[in-house]
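A single protein chain has been omitted from the complex, and every remaining protein chain is retained in its original position.
Order as written gives the chain letters A, B and C; numbering starts at 1 within each chain.
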Amino acid sequence: MNGEPLLEIKDLHVGYKTHMGISHVLNGVHLTVHKGERVGVIGESGSGKTTTMKSILRILPSNAIIKKGEIVYNGKDVLKMSNEELLTIRRKKISMIFQDPTSALNPLFKIGQIMLDIIKYSYNLEEKDAKEMALKALKEAALPDPERVFDSYPFQLSGGMRQRVCIALALIGERELIIADEPTTNLDVTIKAQVLNLLTDLVKKKNVGWIFVSQALGAVRENVDRVYVMYAGNIIEWGPSEKVFSNPLHPYTQKLLECVPKLTGKEFAKGIRGRIPNYFHPPSGCRFHPRCDYIMDNCKKNIPEPVEVEHEHFVSCYLYHRR
Amino acid sequence: MNAIWKYVGKRILYIIPTLIGLSILIFVLSRVLPGDPARMAAGPNAPDWVIEQIRHQLRLDKPIWVQYYYWWVDLFHGDLGYSIYTKRSVTVDVIEYLPASLQLIFLAAIFEILGALALGIIAGRYAYRLPDNMVRVLAYIGISVPSFVWGLLFQLVFASLIPLFPTHGMYSYGTIPPPRITGFSLLDALLSGRIDTFVDILWHMILPAFALSLGAMAQDARIIRAGMVENTEKEHVALVRAYGIPERTIFSKYILKPSLVPAVTVMGMDIASLLGNAFMVELIYQWPGFSRYGINVMLNKDINGIVAVVLVIGIIFAIANIIVDVVVAYLDPRIGRRAS
Amino acid sequence: MMNKKMVAIISVIVVIVIVIGVIAAVQSSQKPQQPQKKKLIRIGFSWPTYIDPAVGSDYSSSTAFTNLYDPLIFPGDKGMPKPWVVEKWEVSSDGLTWTLHIKKGIKFHSGNDLNADDVVFTFNRLLTVGKGYAYLFTPYIESVSAVDDYTVKVVLKKTYGPFISTLMRVYVVDKDVVMQHIKKPGAYGDYGDYATEWLLTHDAGSGPYMVKEVVLEDHVYMVKFKDYWGPMVKNAADEIQMLALAQPATEKTLLTEKQLEISSQWLPEETINALKKESYLKVATIPGGDEFYIMMNTKKPPLDDVHVRKAIAYAVDYQTIVDQIFPGNPIATGPVPSYLPGAAKDLPRYYYDLTKAKEELQKSKYWPDIKDNPDKYALDFHWIAEVPAEEKVAILFAQNMEEIGLEVNVVKVPWLSVVKEMSNMTTSPHLVSVFVSAHYPEAGSLLESRYHSKSADTWEQNEWLLNETLDHMIEDALSTVNTTERFKKYAEIEKAIMELCPSIFLFDHMIKLVHQDYVKLPADEGIYTGIMGYDLDGRTMEVLS
Partner (left out) sequence: MSFKDIFSEWIKTIELGKKWYRFRRSPLSMIGLIISLSTVVMAVFAPWIAPYPTHAGFFTDFKNATQPPSWQHLFGTDEFGRDVLSRTIFGFRYSLMMAAVVLTLVVPTGVILGLIAGYYRERWIGKLIMRIADIFIAVPPLVLALSVCSLLTPSAFHAMMAVSLMWWPWYTRLLYNITSSVKEEYFVYAAKVTGASSFHIMFKEIFPNAMGAVLTKVTLDVGWVILLGASLSFVGLGAQPPTPDLGTMVADGAKFLPDYWWISLFPALAISYVILGFNLLGDGIKDAFEG
């Protein structure tokens, strides 16, 4: 897809300071979203997806250190923005839906209190107008009784309703980019589809840029234009969604897709040997090499440069360098 | 709010049998453990018939359950029994001494809460930096140094080195106490329009109240600080930050409030330490309060006095805990509603 | 919203800080004491103090009685009886009927006249309530009745030589006032509670001072009674305040800040020494009328053996006690203080001599056993918690006993617990150190209260002598009305007691009171009664400007 890039993450390195040392999580992540484009990010849990997303809004935990990289939004580096500019981005431009609606909503405040606070700071509205705006957003998120929800504490709502509240929050106003960080992972199976449908419908309707982080590979395949595959803090493969899913290049992507149980097949889903590496002492070279079936000498030494294997379909793997 | 009241009602219902159990425990202990209160009451030179008379008066010549039964009968008539120490009804003593203690503990609680908030917030705001480390050191010192040691230290410092605060009693010498209206001398002084006496009493309260409050203050400051550090990393804080709420508001609203819940919960325990430590602190500062009375009845084996002291403190403790529960339920809506 | 709360909290803190600062400023500017208009004497005391003369009997209570009430007989110098409310008396030839003539013109604080009726009422109340000094009279008094308005007849059950001296402990109460404040029902039938509750915080006396305010455990304020009938010094105090002071440190501060005129009775020697350095403070030494004893339970092994008792008596380092622990107190010369009328001279004494002590111990039947396992005969030494200096005696004693091979457990016990222990032979400890004073100024008082069998279960006797011969001798002496005869008999008894060696006679106690130099006490000039409670008498204390 062409057009202007709305968001461009370049070579992002983020680590976390802990008492056991620094854990080097993001190791040169890059990602591009164009205006109105829907982008998916997939990968195992712990691969650094959430860290990447939080970096965009600079809401990382306080022990995180951004070592290197740029996050360019509309031509300006978010990481170098002044407080004012950053607040504008947060209030008007980008919004985010968190993975777990239960922990993302402060339990001691009513939904209304949180929403009013946000709206008031973002749009400088009177209490009455702000409330109207909030109720409208709640209604848009298909919440049955917005007034009641507005006046409820999070614990009085079901998980699905809480996530709808978060979706409502994310869609207030005219956003340019919505980040949905595994929005359905923590929901009951029965309502996952409902919430996802709601979200995709709204995104389509509003025609905003969308980053959809998920482990639900099927959902990603159906709903995004392009997809990025992440492993241990690296983007290892990206390209148009159809191409990546139908023709996975990286050994990790291949394995990941094999994990999805096939409805027809009699066999169980296959797992991937090993686990996500220890970020305190990550493997040298390609971080996947300890788990890779096609390991070569080079893999242990250097990080493979991306190769465009087919049109707009890139992969970072030495398997494709030989060609 | 209704839910909270239901919750309070439940708590009270639960606590009543506990208090009755406590009354049995202390009543039995006071009668069963060896001792001859009548002899104590009679004074050193009294003849036997006087002792017998007092024994009869205290019903010590009856079986213990009969004594306990009559204790309740008397209690319903507002009489907690005859004090062999003050030679009058314990009820009179309680009415006379309790307000002074409550007033002292109240001031100590104010010191404690304000101090804990200030220190805890500073430490939480500047977590892992110099102010935090300083508060941590202070908190450890506050927790480790017993209140009676604080009391003595303050006395040492303020009595001789910097004679700024009085270290003894409730009034300056020669002050005629204000007429007894409520029993709370501070209030009485105000009601009778004697500002100078009010100031004088307050002035006498500062050292004992401060000595009393330090331990609990340190404890609470630590808990508030820990809560703030923990909540700073919570997802809900990330959420409001992501939506552009300014840091100041995030801190004073979305981080502070949840951090106060555990601190308030622990305050129940802190009240216990205030009530207990008041015994030593009132003794050191000769504060004419209920705890000093408690020590005196204990040292004189005044059985009715001891039973009353333990029960009254049990009741205060229970009330204080219920108040704490209400505050927690108010801060954290989940608690009150879950209970109902 | 929360921001507003924060602002509110912070402003509360700020306000409190400011208030405290302002108060501090005001207070420190007030620091210089405003010149005292009225003459004030503030005295340190310890509680409990019961100002009801039918209830209290200790040092502080007795001092309050002296100032609030008039006794029937007043102690003069060295405690000799002096007519007071009773201006003269007669005794029948059988020594059983005493006729007391009451002085006319004495007014109570209420304005009522003091007459025979009040005296009779006072006796009845004292005897019915049975506490306080009642024990002095219950064994002897048969009846008390009014002959006319100003004559009272007292009939005794048996002859009692020191009767007149004991009347120093009868403080006359105002019948009408007492009757007005009776609370019914009470323990005393028609008389309800005999106003015992009311009189704890009020007075019904005729003394030179009257109660202004009593707050239990805190203070007794007394103001001068303008219409007092008796003699008073010119510069008598307008107000006397008895203040409950528990800590020497506080007393010291108050004395140096001139917020206290007279210290309490039991200041530690260390504190007195520190205070002596101040030029404006004086130390008054007053014979307390009491002697400090270590009482030995003569019924408890191994103390039932007189040799063990003598061994102990020879092993105590008397000199160190009077030099280091209680300086200024003379070593005791016998069972009663040497200045007390009737005290014998030149009694054989025990002194610090370890060789003699060991000899005596080896004569004892317990020696082989003690030698092999001393902890079998470990001696419990109880000392009174309220008198901290006793700890030093106790520990020195234990150290002394170690030298002759006796083991001692030192136990600190609150006063009233000691009283309780001593009421029973089995719970009475081996040893207990107690100050005991004469109830009236005569050797007989102490001899009776210390060594007569009937006092065995009281706190005044831990010895449990239960010696009939001695009982007879004491009774005989007390019933002798002739003074010289009586004193001779006292001397015999004292000698017998020294031989029995039931107690360690440590020293004659001198009370040390630190006081401001602008307060003049008779004791400063060597005048004293030697009777507990009578030496801080508002009638004789002067406040110089």
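Methods note: a residue touches a chain if its C-beta (ideal position, glycine included) is under 8 Å from a C-beta of that chain, and two chains touch if they have at least 3 such contacts.
Keep in mind it's a predicted model, so treat the numbers as computed, not measured.
One of B:Tyr82, B:Phe111, B:Tyr171 or B:Phe317 touches the chain omitted from the figure, and that residue is B:Phe317. Touching the missing chain, out of C:Leu68, C:Met232 or C:Ala249, is residue C:Ala249. The missing chain, though absent from the display, is touched by one residue of B:Leu19, B:Ile110 or B:Val327; that residue is B:Leu19.
Residues of subunit C that touch the chain left out of the display are 247-249, 252, 268, 270-271, 274, 320, 323-325, 385, 388, 391-392, 394-396, 398-399, 402, 408, 410-414, 417.
Although one chain is not shown, part of subunit B still touches it, namely residues 15, 17-19, 21-22, 25-26, 29-30, 33-35, 140-141, 143-146, 148-149, 152-153, 155-156, 159-161, 272-273, 275-277, 279-280, 283-284, 294-295, 298-299, 301, 303, 306, 309-310, 313-314, 317-318.
As a convention for this text, only the chains that are shown with their structure count from here on.
If the chains shown are joined wherever they touch, the resulting network is a simple chain of contacts running from one end to the other without closing.
Ranked by the number of C-beta pairs in contact, the top chain pair here is B-C. The chain with its CA mean position farthest from that of subunit B is A.
Mean C-alpha positions place subunit A and subunit C at a centre distance of 88 Å. Our note on geometry: subunit A versus subunit B, Cα centroid distance of 53 Å, whole angstroms.
A straight line joining the Cα centres of subunit B and subunit C is 37 Å long.
Within subunit B, residues 249, 253, 257 each touch two or more of the remaining chains.
By the touch rule above, subunit B contacts subunit C in their complex via residues 35-36, 39-40, 42-47, 49-50, 53, 57, 85-89, 93, 96-97, 110, 114, 117-118, 155, 159-160, 164, 167-169, 173-174, 176-177, 199, 202-203, 206, 248-249, 252-253, 256-257, 283-284, 286, 288, 292-293, 296, 299-301. Residues 54, 57, 59, 61-62, 87-91, 95-96, 98-100, 103-109, 114, 117-118, 121-122, 153, 155-156, 166, 169 of subunit A touch subunit B in their complex. Residues 1-3, 6, 9, 12-13, 16, 20, 23-24, 26-28, 40, 42, 47-48, 50, 55-58, 130-135, 138, 187, 196-197, 200, 213, 215-218, 241, 243-247, 249-250, 253-254, 259-260, 385, 414, 416-417, 419-420, 423, 458-460 of subunit C touch subunit B in their complex.
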